[in-house]
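Please read through the structure below; I'll follow up with questions.
Missing here: one protein chain of the complex. Every other protein chain is in place.
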Amino acid sequence: MKRGTPNAYRLGEIVARLGGDIIGDADLVVTQVAPLEHARADQVTFIASVKYRGKLQQSAAGAVIVGPSERDSTDKPRIVCTNPYAYFARVSALFNPMPIAEPGIHPSAVVDSSAIVPASASIGAFVFIGEGVELGENVVISPGCHLGDNVVLGEDSFLYPQVVIYHDCMIGSRAILHSGVVIGADGFGLAQDEGRWVKIPQIGRVVIGDDVEIGANTTVDRGAMEDTVIGDGVKLDNQIQVAHNVHIGDHSAMAGCVGIAGSARIGKHCTVGGAGMILGHLEIVDNVNISSGTLITKSIKKAGTYTSAMPFSSHPDWLKNAAHLRHLDDMAEKMRLLEQRIIELERKKS
Amino acid sequence: MKRGTPNAYRLGEIVARLGGDIIGDADLVVTQVAPLEHARADQVTFIASVKYRGKLQQSAAGAVIVGPSERDSTDKPRIVCTNPYAYFARVSALFNPMPIAEPGIHPSAVVDSSAIVPASASIGAFVFIGEGVELGENVVISPGCHLGDNVVLGEDSFLYPQVVIYHDCMIGSRAILHSGVVIGADGFGLAQDEGRWVKIPQIGRVVIGDDVEIGANTTVDRGAMEDTVIGDGVKLDNQIQVAHNVHIGDHSAMAGCVGIAGSARIGKHCTVGGAGMILGHLEIVDNVNISSGTLITKSIKKAGTYTSAMPFSSHPDWLKNAAHLRHLDDMAEKMRLLEQRIIELERKKS
Partner (left out) sequence: MKRGTPNAYRLGEIVARLGGDIIGDADLVVTQVAPLEHARADQVTFIASVKYRGKLQQSAAGAVIVGPSERDSTDKPRIVCTNPYAYFARVSALFNPMPIAEPGIHPSAVVDSSAIVPASASIGAFVFIGEGVELGENVVISPGCHLGDNVVLGEDSFLYPQVVIYHDCMIGSRAILHSGVVIGADGFGLAQDEGRWVKIPQIGRVVIGDDVEIGANTTVDRGAMEDTVIGDGVKLDNQIQVAHNVHIGDHSAMAGCVGIAGSARIGKHCTVGGAGMILGHLEIVDNVNISSGTLITKSIKKAGTYTSAMPFSSHPDWLKNAAHLRHLDDMAEKMRLLEQRIIELERKKS
């Protein structure tokens, strides 16, 4: 695995590749990205908000990426662009490309003879590739990965070590799957029968679009009868559970520890904060943001931000207040009765 | 791994195997199960509730499994039985049996010479099997699994790729363990000593009954001094954490992302919804249902359903309401004072 020395780039070369305007020395050479506080003279940083203007003054960074509003807030050589944070991400990708794996199949790998493995693919040690698997050009399958029968994986996809993909699942191009990801395990399909659980075979697949990244130890279950579907450009963080038959729309993103129950349908361009939980058989429209720690119990039909988190407090304060949570109905009833007594008093008064 | 072409069955053959009554053409051949909306003429579907009667009218399914109440709600060939959903599960298992793995030991597997491995067992590539392991007939150990010393695994059990079972753990017959499952890791046993943590060796085991299924990336810790015990017929979904010394009673089921803290004792026939959390050292009787997102903080002595979820709302509404959660005690006190003033007014009145 070659991670290669980061190259050095002149600001002019960066702008030639990624657009934007240079103010100051276009020949300045930078070798890496760095945060405002710790950037050195041979590094480039960025500010995405006016509130970091103060820190920018003190930064030792050689160059900075700024938005139009910060065009003149520094004397440093700078690149002006409309979205400094996204621009910065692209500059960082120039300096820090995905590692390059040597093409070829490690002698310890077990690859079924029916699998399609392009010469450009890199298959690591202890990899198992089942019957009928189809790999795209330049895929990297790191050591210890398991691809079940008939898995399809699109070009330029990168599997970190010890990813498991069950049989028949399909993953698009440029996927990044981190270690411990399990795609296509059986959904939790059970029928009750006289106090015992009868397993319902899970015969759907997982179908994942292009440009999807899935974090470490995240699980996406196969569909019960139809497919679990993850759209293009979806980004899932670590330790997420996506249950059977869920649909996640294009370009939605979910932070760590999220759970999505069976048959939920999440729209496009949604976000779910850490540990958000979405119950099953409900529908969430496009452009919905679920706050961290929020439990969604019914469909959401209108774009916007939704929250259910209980505010924390010191434990003694919590004890005092939480006791009333079990008596809110009594409290409301008591208030109704007080009002009646007030009405009675008012009536007598008049 | 052979998943085999689904067989075709005549309705009459299905009923001969699984019971129930046929109304209509017993010679109709079906080849797969499918949901109401998408079933074709060569497929069998089911309805478990009268509310789907309308969809049944429109379904193209060749046959349908119905309960007694829906006996006459369609003209299609149908199987009438008492529990259509469980019946459907069994029909699906006819069409979609567990995959059949070739018996034998893959040449890359490392199997200790003291291990008992029946000729009917299938041991995949890169499997590690320690000293004194005992495998039952027909077990399938998929590639990359690890069975520590003295593990016992009952007949017909199926381990998907990359399951880890630590030393001395015992698992019954017909278990299904999905990828990333870790059985028998150390429980979180620590003693405080002058601000430092001293590890308490975890010397118990995990003992799991028959007919247990455990979902991807779920972890079950070994007992501290005695065993962690999971009863017969228990079903655990993905990403669940079962801590040391927990007991889970027979035929209980838990959805994804559940956490059970140390030494909790869960009864039989319980269910826990997604992301439910159960604290340690408490007892839950049989037939308790914990709702999704609910935190159980003390023992439950009576069967029934229990809930603690905070309802969600739009973020602006939440902001308005949540602020009061930290002041419920003030609110209750204020109400008490208002009532006193009303009493005073009423006293003066009379």
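So that you can tell them apart, the chains are marked A and B in the order they are listed, and the count of residues begins at 1 in each.
The rule is short, and it goes like this: a contact is a pair of C-beta atoms (placed from the backbone, for glycine too) under 8 Å apart; a residue touches a chain by one contact, two chains touch by 3 or more.
From a predicted model like this one, the values you see are computed outputs, not experimental measurements.
Colleague: Can you say which of A:A26, A:A60, A:A303 or A:L338 touches the chain missing from this structure?
Modeller: A:L338
Colleague: Of the residues B:S49, B:S114 or B:T305, which one touches the chain left out of the display?
Modeller: B:T305
Colleague: Of B:S120, B:Q241 or B:N287, which residue touches the hidden chain?
Modeller: Result: among the candidates, B:Q241 touches the missing chain.
Colleague: Sort through A:F126, A:Y166 or A:Y306 and give me the one touching the missing partner chain.
Modeller: A:F126
Colleague: At which residues does chain B meet the chain that is not included here?
Modeller: So the residues of chain B touching the missing chain come out as 108, 110, 126, 128, 130-131, 144, 146, 148-149, 162, 164, 166-167, 180, 182, 185-186, 188-193, 195-201, 203, 217, 219, 221, 225-226, 239, 241, 243, 257, 259, 261, 275, 277, 279, 291, 294-297, 304-311, 313, 317, 320-325, 328, 331, 334-335, 338, 341-342, 345, 348.
Colleague: Contact with the hidden chain only, please: which chain A residues?
Modeller: Chain A touches the missing chain through residues 1, 3, 32-35, 38, 83, 85-86, 88-90, 92-93, 95-96, 99, 106, 108, 124-126, 142-144, 160-162, 176, 178-180, 213, 215-217, 233, 235, 237-239, 251, 253, 255-257, 269, 274-275, 292-293, 309-315, 318-319, 322-323, 325-329, 331-332, 335, 338-339, 342, 345-346, 349.
Rule of thumb we're sticking to: only the chains that are shown with their structure count from here on.
Colleague: Just give me the whole-number Å value for how far the CA centre of chain A lies from that of chain B.
Modeller: Centre separation, chain A to chain B: 26 Å.
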